[in-house]
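Every protein chain of the complex appears in place save one, which is left out.
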Amino acid sequence: MADYVIEMLGISKYFPGIKANDNITLQLKRGEIHALLGENGAGKSTLMSILFGLYQPDEGVIKKDGKVVKINNPNDANDLRIGMVHQHFKLVECYSVLDNIILGVEPNVAGILQKQEARSKIMELSEKYGLQIDPDAIVENITVGMQQRVEILKMLYRDNDVLIFDEPTAVLTPQEITELMSIMKKLATEGKSILFISHKLAEIMTVADRCSVLRKGKYIGTVDIKDTTAEGLSTMMVGRKVNLKLEKKEATPGEVILDVNNLTVASNSSKKDAVKNVSFNVKRGEIVCIAGIEGNGQAELIQAITGLSKQKKGKLTLCDKDISHESIRYRSEHGMSHIPEDRHKHGLVLDYNLAQNIVLQRYREPEFSKFGFIKFDAVKKYAEKLIQKFDVRCGQGAETIVRSMSGGNQQKAIIAREIDKNPELLITVQPTRGLDVGAIEYIHKAILEQRDSGKAILLVSLELDEVMNLSDRILVMYEGELVGEFKSSEVDTETLGLYMTGAKRDNITKEATK
Amino acid sequence: MSAGLLILIKFTLLSGIVLMYVALGGCFSEHSGVINIALEGVMVIGGLFGILTVCCIPKNLPSFLIVTISILVAMISGMIYSSLLAFASINLKADQTIGGTALNILATAIALVVVKHYNSTITTNNAQSPKLNYDNSLFIFNVGPFTLNVFIILGIVLLVLSYFVLYKTRFGLHLRACGEHPQAADSVGINVYKMRWAGVLISGALAGIGGMAYIVPSVQEWNFEVGVGGMGFLALAVMIFGKWNPGYIFLGSLFFAVFKSLANIYDSTFLASFHLTKEIYNMMPFIASLVVLMFTSKNSKAPKAEGIPYDKGMR
Partner (left out) sequence: MKKGIAIISSIVCILVGLLFGLILLCIIDPADSISLGFSPLILSGLSTAFDPNWIAAGTNLMKLGQEIANAMPIIMTGLSVAFAFKMGLFNIGAAGQYTLGAFGALYCALVLKCPWYVCLLAATLLGAIWGMLPGLLKAYLNINEVISCIMLNWIGLYGVNTIMCSNDKMFNSSQAKAYQVGVVNKSALIPDSIFGWNISETFNYAATNTGIIFAVVIAIIILIVLNKTTFGYELKACGYNKDAAKYAGINDKRNIILAMVISGALAGFGAGLFYLSGTVQWNPLDSTALPAAGFDGITVALLGLVNPIGCIFSGLFISHISVGGTMMQQSIFPSEISQLITGLIVYLCAFSPIMQEKLTKLFEAHKKIKHDVNKEEK
């Protein structure tokens, strides 16, 4: 019998422009819990999608029980007894727990469902592994924890013996996480092999036997958990940062521009609060960065500050004006600029041309319109000025349809628009996501220039490089709370990594941020 | 008064059964994830070919065969016509509403062309007539004081069958999963495209019979210029009102049918004393459905993925 139940050898996967996986090797022993650790974009999801048959590798082979196999689609994976709990559950919400578990492999006689048979098998499994469920409950009414148990039972019902968990704890409460950990251990002792994708070090330290680390699509190494520490793993994950040195003067913070007071925001995806009682401020002439791993409430925080969604409670003050209940347009007209995270969804109307996008919030200003008519000449002239000033490359100048422009130039256009509004506060979320090095450098410089000219800047970034390079003050967000505050000159990436993964936390009070 | 009640029951059954057929059809299509706004047009096509069969079939065949064959033709023509919607919305991922609307416009035109051509072939003097004459006696029979028709019997059978198929079979479980969460269905090996085709075809079959059931039992001559007078759209409202569930759809169709029948009985009952015109009663079911929509929109039981073309690449 082979030592390894699954072997992924020399796997590479290319997407246009990037190498998502570069010669990765992953070996899963029978009956072990194997953690897969890496930052956002390190290539974990791509690797698991390859194992589950959603993507085909460009290079490398996969072996199951020592034999080379080809996994073309999820059905093939099922046939090889590989199951996966996706980060976003694949459950039919209006179905009962039982129906969800048997979907696709229903016991039936001439097409008529035989649920009794299924029920006894499910109850047996549920008892054996301590997976408490109510088979007749409707999925939309049960807790997220139980939904996850349903997903696990789905795999067990299909007799899967390789179980992939894609960031299973992201949506769970602490109690549910503890329970999941014990379930995973139980599954492993019963002979199931588990792949556990996570970036929460504490969980990996508690539950995993071994851990493989990926960074920027490359395989860094595999370690035994008992031979390592959280610090050791953190270093492997973030690596030694190559600093793209930026000429950066010491910040000279002025008066408070944005003050966030006890802000609580509901989550976009679950019933929990995504932002819990968060307080901080941003001063003139400094860059404050919210660091953290994706999905810890940063998106909801920014939506509430910019007015895209309503906060549950808390007060927002911009330049001494209470803007807690003001419209998006009011905030925009009173000194707030926002470079959104998703430039295609929020930042641009892709079917409009560049000039039309440049005035997306400002078309009503007298400079650009008169008696309700847009002064297209003025708009065009203004757009051409910005194209020059910010070096936006586009085929047909101001009349280029934005959809046809490259990502970097689309982003430059947004940045040009937001900076040239001459705001007091510039909020920028993941401003360099998916861009090449040249564009990144340019955008970083532009943001620094804004700081030096006395703007307040709030940056949200998932890239530690960017966080360390740009910010003057770093706030770490973990599970909707601020768990650490640092001066960027006094902290290293390893420490940040510990805070971001919940391995360490400070008590941040309102006073401390002032 | 009791005579009035009897007429009310008669008309309620007549139009209730029609609404039920078509709403059940819509239910299958929407459970699979395709909004079938073309039900109105499918009814016209089903009714047209069903009745043409009645007209053309040799009269010396046993009456059972005539009834069965004509209903089968209505069903199959409905399926063929709705496959145009399936092809557009599932395979080509075209906008389901536009595709459905096109089929509604097309259906009346097809019906008129076919009927006029048919009339011009059997006689020469009424070539322009958009009306079909037929014998509906084979479809109707009396039980005590009630005049029943075969569509009522068939409808009850299909109602029970629909419930059974949707909730007790493997097929039904797969079908509904495709309308709720096609990605989930796909991840457990269900072919979403196939299930959606099945849903649309079943809806075509049911709406086809529904079209025939609307026209045949009540009159012996039908003017195809009026199509089916919005019954297909009302059936959509019945389906929403019935929460996409065959049981509630049955109740909903009776509820709407009462409104619909008021127009048929208002002059012979106490309603005559209100001095309202037929038009007002004709308006009732549509007002009722609008009101129902206003109260149910916040808490809709609609299949979550309906109207969204499924793209395998986008998971």
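As written, the chain order gives the labels A and B, with residue 1 at the start of each chain.
One rule holds in what follows: contacts are C-beta pairs under 8 Å (C-beta built on N, C-alpha and C of every residue); 3 or more make two chains touch, one makes a residue touch a chain.
None of the values given here were measured: they were computed from a predicted structure.
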Of the candidates B:Leu48, B:Ala86 or B:Leu236, the residue in contact with the absent chain is B:Leu236
Filtering B:Leu5, B:Leu61, B:Ile98 or B:Ile122 for touch with the omitted chain leaves B:Ile98
The missing chain sits against chain B at residues 37, 84, 88, 92-95, 97-99, 101-110, 112-113, 116-117, 120, 124, 127-128, 225-227, 229-230, 233, 236-237, 240, 277, 279-280, 282-283, 286-287, 289-290, 293-294, 297-298
Interface residues of chain A toward the undisplayed chain are 306, 308, 327-330, 332, 338, 340, 345-352, 356, 360-361, 363-364, 369, 372-374, 376
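Definition applied: only the chains that are shown with their structure count from here on.
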Distance between the CA centroids of chain A and chain B (whole Å) is 47
Chain B residues touching chain A in their complex are 168-171, 173-174, 176-177, 180-181, 183-190, 301, 304, 315
Residue positions on chain A within touch of chain B in the complex are 54, 74-75, 78, 86, 90-95, 99, 103-106, 108, 111-113, 154
